[in-house]
Every structure is written in structure tokens, then in C-alpha cells.
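This structure is in C-alpha cells; I'll ask about it shortly.
All protein chains but one are shown in place.
Letters A and B name the chains as they come in the text, with residue numbers starting at 1 for each one.
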């Protein structure tokens, strides 16, 4: 409506010039540009620092180099931390799929009320801050019959619960797009056992949804710090804990680490979004 | 001004709706008392609009009388909605003047034009109840609460929605929503009512009902109305006058009868009914020496079929029937009260409508027929 106001006010009775619209547009572009700058600043500064030979009390770095990245990537401690992060994250994702897929399947075929329950349950890991959960976890699993604190296992199991919202929603949504019951019935009428029907018919049909969930929770779990630091810490040093322990190191070195981590999660998110893009394109074609 | 004939309704329930033109306090207040008194109530003078390189519409000239119901009819993308929004002030114009009862409103913002509008998707405010939606315009005019309540009540009675006054839009059906939208536009007593495909989001049964109701209310209030639609049946049923639009131009204007029976161009013929449009050459083959025009338009109901084997003199044939021409029925579609045949005749496929008078009168596919054309109904059109 401001457009009309602007136009009509600035115009006598002669035909209007279309160029009069430009100023209004640029205010909004300016705001978006401002917010973009605000959000980009820390990333740009860190990237600059990671690529700078040195950056003292000047506005721009002295020179550019890749040596900090090369140094980081060839550090054994970094490589080990990376491997540990992969191990814990992959372990948690595989386990959560194994646990969640049957639940989602049953919720869709046999117990419709289970779906309502699960939709409530998946909110718990979102609502409870990790610090709170880890207080209880530390006490329950520090000793006793299940002394898991300090081992990667407690991280794997805890990550299963915090990945639950992503994984369950994705699997449930994929199941909703196909008619599970008819597909299972059809496959069994054609002679498949329930197991082979599931693996040959249902699983391929929900694969894309599951992949999206895996990529998204992967990037989320790789970035997890609180549980990793409080439950395990240096006894099984993951990437985030390693980064925290590197606080004394050169700023260029830690910058390279921050950027590496960021690019890694970016890659995972991009892969996830690409998959969901495929899924949408496939739906549109169908 | 609305001291129209059939106004017991208006007199009983709508005293305030007699006071028109309060919105912009127009000088036209004391103008005529009937529709004929102000034949140029709304004038559009060579309106033109372009978006970047594309010309949306141009050379739009029209004079609309007070109380007239005018429909802008055209296929989607012909510029009719943009034109309507330009009259409302929601879009700017590149050229031209809009004059309402002598006052130019071209440069006024939408708030000051005294124009009401009904949108295709209702545009009801979802956070307000029906009453608050309807009262919104009065609130903006700072009408005192007592009067506001009375006028909202009256207009809700007019659209038969009083019992839904306390509901939210999402609790209403599409037809009810559109009636609320109409009430909301009417209650501020606009000088002109604009309607942008108000019925096309509704399903067929409701659409037919609401069509009639809209037209009745419009007549009762004597509202100058500009109605946009792409549905020719709707346009024919409702309008005093139809402006047929194509590619940003007004192709033809006239009342429903004129537009339907006398299309002036092949676009017009193509859009109205299921006209058979023949080239001069084809017309010659079918009609003999009758026509020398570039093109000829034939309504499907102006063509008559008779079985070749049927030798009884054609009692149903029109007096000015042309010479019979042999043809074959290729397809038959039952449309309810009408049967539509596709007849191949002299290498031309013709669409022919006949009244459905029971199965014994139906002609079978692939049977041979004589095709007669009512020569009075042959419409010569420009290229």
C-alpha cells in the first residue's frame, strides 16, 4: 500500500514514471543486506583469520595462506578426534534407525495412537536442556551396574535420544506418503514374508526421507558439545571437545578448525537438502 | 439515489444505505435519482498499464452509468484483474484518467477513493469475527459504536448471515465467507463496487445460488458494479453490460444478448459459447454463395441435422435454412438437456447442439445426416 501512497503523492496528474518504485524496494533490500552482514561477520572474520599469514592490529590480514588448514589436517590429534566423532555419530544414527523404524512402522499400521504419543515424546529431548539431562546421566551411569560415563557408549545412547525428533519425524512423514498397509498386503499376497516385504518394498520407498533425516541429524550431532564434554570429556576426545581444548593454541589454527567444522556441517546440510529436493521433484513428477 | 423501485427491503432495513458517497464526501451527492440520470457515473479514459516490457492493458475507454452492473469478461491473463485493481488504486496506472461522478480519482490512494472490493479468495481478516470484519471499514471512518453496530447488523441481515455474526472466518464455508466479504464492502457504502472473480473459488451449486443473491442485492441497492470473471455463463446471466477483454484490449462491449449472438471477431466468437468459426473458404463450401466475409461464426444451436433417410419435410427447420449439406456424425456427447454432435461436413468439423428430446430422437454416431444452417444466424466477423 505504501507503493500506491508514494506513487500518488509524488505524481501530479501526468503519467507516472515506473522508476519511482525503486527507493521503496531498496529499504527492504538494505535491511536484508544489513542482517546478512551481521550474520556473516563472525564467519567472514574467522575465515579471514584461518587464511591469514598473520593478522595483528590491522584491518586486513598481511597475507593469505593455506598453511593453517594443512597444519590442522595433518595433526594426528585432529584426525583422531575426527574419527571419534564419526564413530559416535554414525553409531548413534544406525542405532536410532534400527530402534525407530519399527516403532514408526507399527505406529502407522497397527497402533495409530502410538503416533500421537511419539509426537509428544520427541519433544522431550528438545525441551530439556542437555545440561539438565547430563546431571542425571552422570549420576546414573558413573558407577553401578552400567558404568558407561567416560566411554563412547554413553554418548552413542544419549545421541540416539537427541536425534529422535529428526529421525522419527522424517521416517513417520515418509511412511505417511506411501500406503504401507496395502503395500505390505500386496507383497505378502505375492508370496513375500513380512520381513522380506519390509526390506524389499517399504524400506526402498522411505529411503529418501530417511537419508534426509540422517544427514540433518549428522550435522546436528557432530556439533554437539555439552554431552561430549560433560559425560566423556578428554577420555574420548571428539571434534567439539578438541576445539574447546585448543583454546590456548594459535588463533589461526583454531580458526582453521572452526571453518573446517563449519564446512563439514555445511556439506552435510547441503547433501540433506539436495536429497529432500530430489524427493520433492520425484513427488511432483509422480 | 437508491430510491429505486423495488425497495421495501431497502426502506425497512437499510435506511443508512440510502446515504451514499459518505466515504470521500463526493460532490456527486445530489446527482440523479435513477440510473438513467447519470449515464457517465464512472468514466475510464484511455487507461494503460505496463509491467516492464509487457503491456498489461491499453486504450481502455469506458463509460458506466450509475447503478449499472458491468462485467469484464476475458480469459485469464487478459489484464482484467489488473484493470480492476487499478480502478481500486491498488495498482498504479501509466496513462489515463478515472473519473467518478465528475471527480477525478486517478491520483487518490485506495483509502480515499470510496471504492469497495470483493476478492476472489475473500481476503477476510482471520483474526476478527464476522462482525469485526464487517465493522472494520466503519471503525476506520471513526463511525460511533452505536451506529456501527446498527449498520453492521443491517448489512448482515441483507446477506443473510446474522446468525453467524460471532464466528471466525475459518468457521465459515466458502460461500458464507464471500457473503461476509460482500457485507464488509457494502457497509461503508462505496460509490463503486468492484468484484474480482468473487465466485470462482466456490463450488458449482453455491456459485449459482450466490450469483443470484449478488445480483439481487446489487439491484436493490442500485450499486454501480464492476465484476470480473472468466466464466461466460456467469457474465451472460448477471450483467447489464459485458466488456469482452482480450490481450489488454476491450474487444467488444454490449449487453448479454448482443455479445452472445453477434460476436464481432473470431476471438470474441471463440470465447462466447462454442461458436464454429469458419474461414471464408469453408463458409463458401458449406453455405454456398451466401457469404463473402473473411470469417463466419456459427452458433452450434443454429445448425440443424436431419437423417438422410428421413424424408418428411423438415418442420423444425428455420425459414431461412441454407441448402442441406451431407455430413457424418463423428461423436456424440450428452450434456444433459442438450446433445452436442461433432459433424464432419465438406471436410469441416462442426459442433452442433440439439435439444435432448429423449432417446428416440438421438442420432447415432457414424450415421449420415443433412446439415442445415439458419442463415439469419450466420455472423460475419472481422479477421
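Note that a residue touches a chain if its C-beta (ideal position, glycine included) is under 8 Å from a C-beta of that chain, and two chains touch if they have at least 3 such contacts.
The rule we apply is simple: contacts and distances are computed from a predicted model.
Set against the options "Cytochrome bc1 complex cytochrome b subunit", "4Fe-4S ferredoxin", "ABC transporter permease subunit" or "Carbamoyl phosphate synthase small chain", the UniProt name belonging to the omitted chain is "ABC transporter permease subunit". Looking at A:49, A:68 or A:166, the residue that reaches the missing chain in the full complex is A:49. Touching the omitted chain from subunit B are residues 23, 85, 88-90, 109-111, 113, 115-117, 119, 121-123, 125-128, 136-137, 139-141, 168-170, 181, 184-185, 188.
Think of the hidden chain as still there; on subunit A it touches residues 1-2, 4-5, 25, 27-32, 35-36, 38-43, 45-46, 48-49, 55, 57, 59, 95, 98-100, 102-103, 106, 110, 114, 121, 124-125, 127-140, 154, 157-158, 160-161, 164, 194-195, 219-220, 223-226, 229-230, 233, 240, 243-244, 247, 251, 254-255, 257-258, 261-262, 265-266, 269.
Definition applied: only the chains that are shown with their structure count from here on.
Subunit A and subunit B have Cα centroids lying 54 Å from one another.
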